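All protein chains but one are shown in place.
Note that the chains are named A, B and C in the order they appear, and that numbering of residues resets to 1 at the start of each chain.
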Amino acid sequence: MGAVDFTKILVANRGEIAVRIIRACRELGIATVAVYSEADALAPHMLLADEAVLLGPPEPAQSYLHIGRVVEAARRTGAQAVHPGYGFLSENPDFAAACGEADLTFIGPPPAVIRALGDKSRARRLAAAVGVPIVPGVDDPGSAEGALREAALRLGLPVLLKAAAGGGGKGMRTVRDAADLEIQAQGARREAAAAFGDDTLLIEKLIERPRHIEVQILADAHGNIVHLGERECSVQRRHQKVVEESPSPLADDPFRAALGEAAVRVARAAGYVNAGTVEFLVDDRRSFHFLEVNTRLQVEHPVTELVAGVDLVQAQIRVAAGEVLDLRQDDVSLRGWAVECRVYAEDPEAGFAPSPGRVLHLHEPQLPGVRVDSGIRAGQDIPVHYDPILSKVIAWAPTRSAAIRRMAQALREYVILGPRTNLLYLRAIVEHPAFAAGDLSTQFLPDHLGDWRPPAPPPEVLAVAATLLESNRHAPGSSRRRRAGAIAASPAFADPWDCLRGWRPS
Amino acid sequence: MGAVDFTKILVANRGEIAVRIIRACRELGIATVAVYSEADALAPHMLLADEAVLLGPPEPAQSYLHIGRVVEAARRTGAQAVHPGYGFLSENPDFAAACGEADLTFIGPPPAVIRALGDKSRARRLAAAVGVPIVPGVDDPGSAEGALREAALRLGLPVLLKAAAGGGGKGMRTVRDAADLEIQAQGARREAAAAFGDDTLLIEKLIERPRHIEVQILADAHGNIVHLGERECSVQRRHQKVVEESPSPLADDPFRAALGEAAVRVARAAGYVNAGTVEFLVDDRRSFHFLEVNTRLQVEHPVTELVAGVDLVQAQIRVAAGEVLDLRQDDVSLRGWAVECRVYAEDPEAGFAPSPGRVLHLHEPQLPGVRVDSGIRAGQDIPVHYDPILSKVIAWAPTRSAAIRRMAQALREYVILGPRTNLLYLRAIVEHPAFAAGDLSTQFLPDHLGDWRPPAPPPEVLAVAATLLESNRHAPGSSRRRRAGAIAASPAFADPWDCLRGWRPS
Amino acid sequence: MSDTRGVLVSGSQSVPYVIEREGPAATARVGDCEVVLSVRPVAPGLLAATCNGRNLQVHWVMDGSRTLLHVKGQTYEFELGRAGSREARAPIVEGDLRAPMPGVVSRMLVRPGQTVNAGDPLCVVEAMKMEHLVRAVRPGMVIRVTEPGTQVESGAVVVEVERTTEDADGR
Partner (left out) sequence: MSDTRGVLVSGSQSVPYVIEREGPAATARVGDCEVVLSVRPVAPGLLAATCNGRNLQVHWVMDGSRTLLHVKGQTYEFELGRAGSREARAPIVEGDLRAPMPGVVSRMLVRPGQTVNAGDPLCVVEAMKMEHLVRAVRPGMVIRVTEPGTQVESGAVVVEVERTTEDADGR
């Protein structure tokens, strides 16, 4: 494969995924334009790109969700294509259409496909029409007083409320008690409106303890579609994926073939082009039910990349440039096992409350078989306005157990001081015997880690802490400033006690 | 595969390879003991291990080459096995024997195999005996006045002088002019004695512009031997490998099969156990000639790991613990392409003179498909006493050209300030059209980069430098202290000029 | 040789300590345990500690009165307390409803004077695109509320509730 037909791409996103896309462009020899809000003025994605355009104030509607400003930034910088990443405008058909009108290639499916599949109800009908089983549900019960309740009771509680336009757990609520229906629906509508600009809801019968298994597909504009195996994303907290892996511990070859074939059938029926994900719920009898199609790159795409040996972002760009897919289904071979952990700025000790703030100290793991897709840097202020995802740790190994051990090791070496994170919680997940057994469901976390608390500090940590705090007790200005240990001027074995004094930014 | 039969391993090495081995042990749930010299008192390998034992003064003979002290450290800490890494004691049969006598498992082949193959002359005879072609040469011409000259002239100049006990380019000299024979032989003998404790030389007929291609083998103690494909290591400077890759651009499937089969034949004849490398020179007619067997892990082992999907260090440990190899030759499948660049503390602008000193600023690349095996940290004093290798960058991608682009990107993002390095030179290599063409030989560097010089600073760099130096011109104490830019106390868009002042270690 | 005493506070826990220094090593008694340690600075934010013969890499930073530590894959927060005192933090007054995280009060569901039952939804705090419902922890009367749109720090009081003698529904 030679050079791609783009010379400059605008990346309409922030954080780790923007960094990931900029790097993919750079490897293809394509210049990049970042966009950023005032809250991201010195964020890594903005620093890494060749050019950066300020969109506006921190609020998403004024920056990363503002179609006009993003398109104008692309026009002004002479970009030929736009990569939307995930979230924000990635599944907004109006944005894809606006790009087209401005002669920009939108790196994703055509607007009509996004629109059709983005409407969860249409997507369900489409899947059913090609013989793929779906979850029982009611499409758009309407916002009229009582309509929701009626639909829910018709399906039978418990039910799941979902943003018809949504994805990623935003605007999603489980309702087991009819009394909670109204307030939960209001909350779901508000979140849906904020995240997707559309508050239409969908009600589905809740499948108890399902496994969430999805299929990565890749389609070119010439009618070629392949699937790249499945990902299991059952480990979720409040419908938000936390740990993903590929392959699924549940899947054997016949299951994988059937699931992949179903996914390709849906994609083909939709006229799908570019990378996409077909999501399924699998019940306790190993039957799968079509859930929805995500018409964009997924957060968890790296596990597929490591197992299938394919660069999905580069493939997206090539397909968008009109190239023919360079692999057929027979060429796809899956090797080993990959696990991903999402690192969130949240406090597991305080009900997983978001924990924005300044990254005071950062050390990211670097070990063989481990990939860290990070969107943060030391000194950065993690804004309160966006998703709490900081980075993703992905571990590959020949076997699932080796990949899990490798992941645990990477999480141990990952240091983020400042915002509280779920790093220790993630390690508790991957080190849990039920996780090792592959015994997963979307209830995995409440079932097994509902009362998780971090261990108390062991004596050696208390001893080190006491020593450190004592050494800094009388340091001038220590009470209000940030400090970290200085490099010893003299080599090792110098008297250390004086050297524990910190440094202050001048 | 379950837990390994060791609970604690001593790592008898330093730098990146010691770090690599410690991490492999940790993934297997095995505790680690580092050894270190006074020059490495706060080196990364020493910090990372669970325990660390000081061996002695910086001189290798008093520390990393001191068999008694290393064995004593293992005994005292209760380690059951010793991993020697590469270099130092890794191919010293006396050390392997001393481990055995102290009831320590030496993670490598039995002493007798190391001894037999470490003697390059015996190894050549062994290969010839099983029908593997060898390079014409004279084993141990003796140190008598004139004996060397006579042997060299009998073979015909040019010849190559090599340490019979050696490897890695130490004690290796090309002689084209008979007048240089004596002084080059003396130098080679001294280097050989210093590096391997044995100054015996071997003379080989020089094959002009050969390719250096080697085969990774893995053998258990139960008679199973597999090969994991080849590595091409033709890009060398003074017999020191600089860039390696797997597979070789020269090799097609029949060539790979023939080479692998020859390597396994040699290994089987030698009674080989554990990981090893069989090296070949390939001439311009694609004929291969056995060169030697390296009875240890190679520096460049990661390219094989990425292409074959095998963790060689973990495999070494399992095999040493008596486990049966968990893969047969038919299970070995090679996928994609991997390239490795060795980062050296050397100054390409000053004849590649070693450049030890303090690492004042460090930023290692972290991108998908890129692995950095690093042995350094910010603030570390790189000692003058050991090999100049700082780290290795390894890039994997589905195709060779994509792997090369990825490598170039990783090298661009790799920042080491303090010691001078070959980072820019490495990028010049991988971006050279002859490298892209796969047109390699051990003369690649003199042929194509003999007169390489770094480009002059472009105007924007001069502008930034002038701004920076101006801002620090009047800073107190600026003339003798080390400084780096401070984190801005205020967010972006504050007046920057005052903020460019540096910080000083307190 | 020197000898220092103090109290280490971590969350709601206080641990007294005594440190005895002797050259580059020290003995620390924390609670009932004794640890022989030496600590060497490696780089800004990184220490190499040896505790009872084991290596520990310690990442750390001071942030105001808090000291954040990362050791062996776990993060800790400590501050110094006064010997004999355990009042390192203002105790949370039961009934005052606090923001669970830094964010914006996006909706207020009650008004001053209203009586509420334990578990009633009071207001919504939004941060990082997630809504968090603040519920009453006990019955009482709402005294004061926060204006919607206000940006609040974690732990800030967003609704004040006064305990009443009877429940909201008159029981």
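Observations on the model:
The rule is short, and it goes like this: contacts are C-beta pairs under 8 Å (C-beta built on N, C-alpha and C of every residue); 3 or more make two chains touch, one makes a residue touch a chain.
In this text, all values refer to a predicted model and were calculated from it rather than measured experimentally.
Although it is left out of the displayed model, the omitted chain contacts the following shown chains in the full complex: A, B. Per the touch definition above, the residue from A:V235, A:V339 or A:A378 contacting the chain not shown is A:A378. Looking at B:C25, B:L148, B:L411 or B:I429, the residue that reaches the missing chain in the full complex is B:L411. Residues of chain A in touch with the missing chain: 34, 42, 46-52, 377-379, 505. Residues of chain B in contact with the chain left out of this view: 170, 183, 187, 190-191, 194-195, 345-347, 350-351, 353-357, 360-361, 363, 384-388, 411-418, 420-421, 423-424, 427, 454-457, 459-470, 472-473, 478-488, 492-493, 495-497, 499-500, 502-503.
Heads up, the rule we're going with is that only the chains that are shown with their structure count from here on.
Comparing chain pairs B-C and A-C, the larger number of C-beta contacts belongs to A-C.
At the far end from chain A, in terms of centres built from Cα atoms, lies B. Of all chains displayed, A has the C-alpha centre closest to the centre of the whole protein C-alpha set. Our note on geometry: chain B versus chain C, Cα centroid distance of 49 Å, whole angstroms.
Chain centres here are Cα averages; for chain A and chain C they lie 29 Å apart. Chain A has residues 486-487, 492-493, 502-503 in contact with two or more other chains. For chain C, residues that reach two or more other chains under the stated contact definition are 40, 42-44, 54.
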